[in-house]
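In this view, the complex is presented without one of its protein chains, the others remaining in place.
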Amino acid sequence: MNEGNVRVPAGDGPVGASVEQRDSRWHVSGHTIYVDDVILPGMAHMVLARSPFPHARIRRIDLTDAQKVPGFVRALTAADVPKNIYTILGLIGFGLDEERALADERVRYVGEPIVAIIADTRVAASEAAKLVRIDYEELPAVFDVEEALAPGAPAVTEWGINAFNFDGRPFRQVRFGDADAAMKGADHVVEGRYQMSPIEHAPVETTGCVVRPEPDGRFTVWSNTQALNMSLDLTAHILQIPTRRLHFIGGTVGGGFGGKVDGMVEPLATLGAWLTGRPVKYVYSRDEEMIVSSTRNGVRIYMTDGVTNDGLIVARKVRSYIDCGAYSRHTPYAVQKHAANLAGPYFIPNAAFDIYCVYTNRQPSSAMRGFGVTEASFAMEVQMDRIAELTGLDPWTVRFRNAYHDGDLRPHRKPVEDATLIEAMQAAARLVGHRLAPELLAMSSKPREV
Amino acid sequence: MAKVTGRGIAAVNYPTGMNLGGDPTIALIHASTSGVFNISISSVELGQGLKTVLAQIGAEALGVPLETVVLHNDDADTGPYCTGTFASRTTHRAGNAIIAAAEEARGVMLEEAAELLAVEPGELATDGQGNIVVRSTKQSITVAEVCSSAHFVHGRNISGRGIFFRAKSPVDPDTGAMDPDSTEAHACTVAEVEVETETGQVRVLRLTSAYEVGRALNPRLVHGQIVGGAWMGVSHTLYETTAPYYPLIDHAPESFSEYLMPGPAESPVIEAEVLGIPSSNGPYGQKGVGEMTANSPIPAIVNAIYDAIGVRFYELPVTPEKVLRALEERRQSATLEPATAGR
Amino acid sequence: MTESITVRFVVNGVETTVFADPLTSLQTVLRDQLLLTGTKAGCRQGGCGSCSVLVDGRLELACLRPIAEVEGRRVETIEGLSAGESLHPIQTAFVENFALQCGFCTPGMVMATKALLAENAQPTKDEVIVALSGNICRCTGYEPILAAVEVAASRLADGAQTGASRERR
Partner (left out) sequence: MVGELAMSVSRYVAPESVEEILAEMKEQEGNYAFMAGGTIVQPLLSSGSWLPHTVIGLWRAPLAAVERENGTIAIGAGANMRDLASHTLPGGLSDAARQVGAPAIRNRATLGGNIAIGRGDLIVPLLALDAWVTLMSPSGTRDTPISEVLDQATGELRDVAEGHLLTRVLVPATESSSAYVAIGRKSYNTPCVASVSVNASFESSTTVLTGLKVAVHGPQAWPVRAEAVEQVLVGRGLDDGAIREAEEAMSSVGDGYSDSVASAWYRASMSRVVLRRALAQLAKGRP
C-alpha cells in the first residue's frame, strides 16, 4: 500500500486499548512451546567443536577420539557443507561471501565452528566435541579497529584489507553542504572520541532449532529465528536445496534483541538431519550464547562539531569505526543506518561522515536493538551537553535551538516528516518540573517560517 | 562515604522500518463460516506483544470483536512473507499489511451483508460487537450470519490480501543521499543518578521520559517497551560488555554471574508519558518503539554523572572503576579547578 | 555411562517413576522424559533461574540436582499451578500486570514467587527483590514483575484471611 493519510481508530474499538498480551496466559502456565521444548522421538543433539584461538590456521582435524564416545552418531566438517562460504546480506544482494558454515583452513575468532558433532544425547555430543583433536598454527590477531586498518595489521579478511567496501571506498560517505568551510567559520569547535562497547543480547532463551527430516524429502525446522523467511532462504542457500524442501515453524521467541537473525544454527542442524536421517536439535549453551553468538557492535566515533556562540551546530564531521568482528554479517547495514542518523534529531546544514565497517579477530557482531543509532545517540547527546557548557547555554536550550522541524533537510537529503522532538522535550521538561523559557515553550516542530 | 547526585538529559530520534526499505511484509485474512477471522502472517513475536497488537489492528480494521480474530504467525508454509522482526518495523509493516487485507475482506463481508439486507454496501457500518448495521434504519445482521451465508448461500470468499512495501532506496555513493526511514519517533529522557565517590558506583535513581511514538495502539505494551528499554539503557551504560578489557578479548564473560546486568535492586524508578501524536503512515498513526527505548537513557545517565561529579565519560560502560579512577586523578591533580562535586 | 536407575518421586502430586542415568539433572528428566517443558533451560549453569522448581517446598534450580537425589521427594513445577483456564493467583497477577514479555523466564519467576509467598506472606519490596535475585529477565526491567508479586501477595493474603475466617465460623 502507499504511505498516506492514516486511519483513525473508532475510539471504542480494540486499537488504543491496553488489552492483555495474547501469549501471557500460556507463558505464566508454562504452556508456551519454545524451540527447546520440541522433543522428538529419536532426536539426536548437535554440539560444535570450536576454535580456542582468535586467529589460526587449521592444520589437521582428527576425529578418532570423538568417534569413540558412546552415543556418537556422526561428525560434519566443511567438506560436508554444499555451499560452505556465504554472507547473510548476500540474500539481499549485499556483500561478499566470506563466512563459512564450518571453518576449513582458517579460524578468525574464538568460538568459530569447525566440526559439528551429532550424538544421541547432549552430554555425549558435548563430550565428543571436546575430543575433536585439531592441530592449529596460531596467527597474529588484531582486536582494535584502528590498529586493524593500520598498515601491516594482520589480515582478517581474505582480500587483505580489514574494511568492507562501499561503492569502491573502504567506508560509507555522506557529504552535505560544505562541512570544512562551515567548520572554519564556526565560533567553537567541539571534538570528541566516543566508544560503545560490544554487548551480548543475553536473551534468557538461547539460539536454537530442531530439524526433522520428513518422508517426502522436506525438513521441518522449528526455529527461534526473528526472521523465519530469511533463515529459510539462508538454509536453502547453504544446503543448495530448493526452498520448497524447507518448512519453517516458529514465531515465538524467548527474547531476541537482534541476536537471532544470523541464521547460525538452522543450516547445520538441517544438514545434520539430512545426513543422519534423524531429528537433530542444535541449541546454544549459555557459554556459546556469550562467547560465540554475535554481539552489539563495538563502535568508535570521532565527532567534531562547529558551533556558533548561539549554540547552533553549523557543521559536523564524523569518522566512525564499526567493529564487525571476524565477519561482516549485518554490520554493513549498521553502517548505512549509522550514516543516516548522525545528525540525530537536529538540523545540521553542513556534514561530512565517513563510516567504516572494520574486521577484527573478535566474535562477529551483528544486529542489536537500535544498532547504528544507539551509539550515535550516545555520542551526539554527550556532545550536546558539551556544546551547552562551552556556549554557556543550558542543555535544554541548545537542544531546542538545534531541533529539526518538518521540512528541514537532513544530511541524507530527505526532508524531515513527523518531527516531534520539540514537543517531546517540552513534555519531558514538564514531567520533571523544569521550567522552560517562554520562547522554548512557544516552539513547535512545524515547518520553519521562511 | 560521600554520595553525590546529578541530573542529565538526552533527546533522540529513531527511524521506523528497515533502513532504505525494500522490506515487504504480507498478510492474509480469511473468515470462517461462523465469523472467526484468521490472520496469517510470518512475523515473529519476540515478547513485545506483536501478536496482540496485530490482532487489535485486524479487529479494528475489520470492525469485528477482538476475540473473533485469531492470529497465526508460526508457520512459513501457511504464512506469507515477512522480512523479519527487527528495525522497529514489524508493527508498522505488518499492521499496514493487515489493514489492507482487512479492507478487502471487509469489503466482501459488507457486499454479502448488503445483499442479505437489500441495501447498498455503503449504507452499512460495523458496530465492533459482531453486528453489521444499516446506518439509517438500524436494521442489523450478525457477522456470523453474514459469513455463513457467504459460504453456503452465495459462495462468496470473505478474505483479503495486504502487503506493505517501500521500494528500496538507492544510496548516492558520493553524497550518501538516501531515503532511510518511514517515519521518525522521538524521546527525551531526564536521568537522576547518585554517585558513591568511595567506590565509584553509580546508581540510577530515576528515569523520566516523554515519548512521541505515534499513536499508542496498546498503551501498556508501549509502556512495557519503554520500561524494559530504560532498564537495558541503564545496563548498557553502567554494566554490560562482552570485552571488559576492550579492545582485548581477555576475561570475556561466559555465564550470567560474570556478564553483569542490573537486577531488580538496581532498577530505577521509571516514568514515561506517551504523547500519542499520530504519524503520517503507520497503522492508525503508529511509529516503531521497540528499539529506541534504550537509546536516550544512555547519554542522559552519562550527562547526569557529569552533573554529579564533573567528570565526563566517553567510553561505555561507565564502570565504577572508570569513575573511581577519574575521581582519583582529579584529587591528585593540583592544577585542577575546585571540584564541582556535590553541586 | 552410569548404569541407569529407577527413581520414584512425586511431581505435582502425581507418583512418578523414571528410569534414568542417576546424574542426569532433574531439569533434563522433567523436560525430556516427563515432557514437563514449562521448566525452562536458560543456562544449565545455575545462573538464570528459569528452571526454578520447588523440591519438598523449597526453591531449587532443577539444573543443579541430579535425579538420583530426587528419590522420594516432592517436586512442584509450573505445570502444577494451574489447570486449563483456572490460573493460580500469582499467575493471574503476572498476566494482569503485564509482568512478562517473551515469557521465557516467567515460569521460574512464578515459582520463585510461590516459594517466597509460602514462607513470607507479606514481603517487603526488598524481600521480593532478594527472593527474585536469582531469576534473570532481559525484557521487562523487573518493575512490572515486582508489581505483580505485590498484587499476588495481597490477594493471597486476603484469600488466606477469608479462608481463616470461614474456619472460625
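Annotations for the structure displayed:
Which chain is which? They are A, B and C, in the order written, and residues in each are numbered from 1.
The working rule: contacts are C-beta pairs under 8 Å (C-beta built on N, C-alpha and C of every residue); 3 or more make two chains touch, one makes a residue touch a chain.
In this text, all values refer to a predicted model and were calculated from it rather than measured experimentally.
Across the entire complex, contacts from the unshown chain go to A, B, C.
Contact with the chain that does not appear here is found for just one residue of B:G22, B:P121, B:P219 or B:G263, B:G263.
Within the entire complex, the positions of chain B that touch the omitted partner chain are 1, 198-201, 239, 244-245, 250-253, 257-260, 262-263, 265-266, 319-321, 324-325.
Within the complete assembly, residues 65, 69-70, 122-127, 129-131, 285 of chain A touch the chain that is not shown. The omitted chain makes contact with chain C at the following residues, 1-2, 22-23, 25, 28, 44-46, 49, 52, 58-61, 63-66, 68-69, 112, 115-116, 129-131, 133-135.
We take it that only the chains that are shown with their structure count from here on.
Between the Cα centres of chain A and chain B there is a gap of 17 Å. Per-chain Cα centroids separate chain A from chain C by 34 Å.
For the pair chain B and chain C, the distance between mean C-alpha positions equals 30 Å. Of all residues in chain B, those that touch two or more other chains are 46-47, 49, 220-221, 229, 232, 255-256, 261. Multi-chain contact residues of chain A, defined as those touching 2 or more other chains: 18, 20-21, 23, 202, 253-257, 286-287.
By the touch criterion given at the top, residues 1, 3-10, 12-23, 54, 92, 110, 143-145, 147, 166-169, 172-176, 192-200, 202, 225-230, 232, 247-258, 261, 286-287, 290-291, 295, 298, 333, 336-337, 339-341, 344-345, 353, 360-363, 367, 369-370, 372-374, 377-378, 380-382, 384-386, 395-396, 399, 403, 411-414, 416-421, 423-432, 434 of chain A touch chain B in their complex. Listed in rising order, the residues of chain B touching chain C in the complex are 46-49, 220-221, 223-224, 227-232, 255-257, 261, 263-265, 267, 270.
Within the complex formed with chain C, the chain A residues making contact are 18, 20-21, 23-34, 36-37, 39, 70-71, 201-206, 253-257, 285-287.
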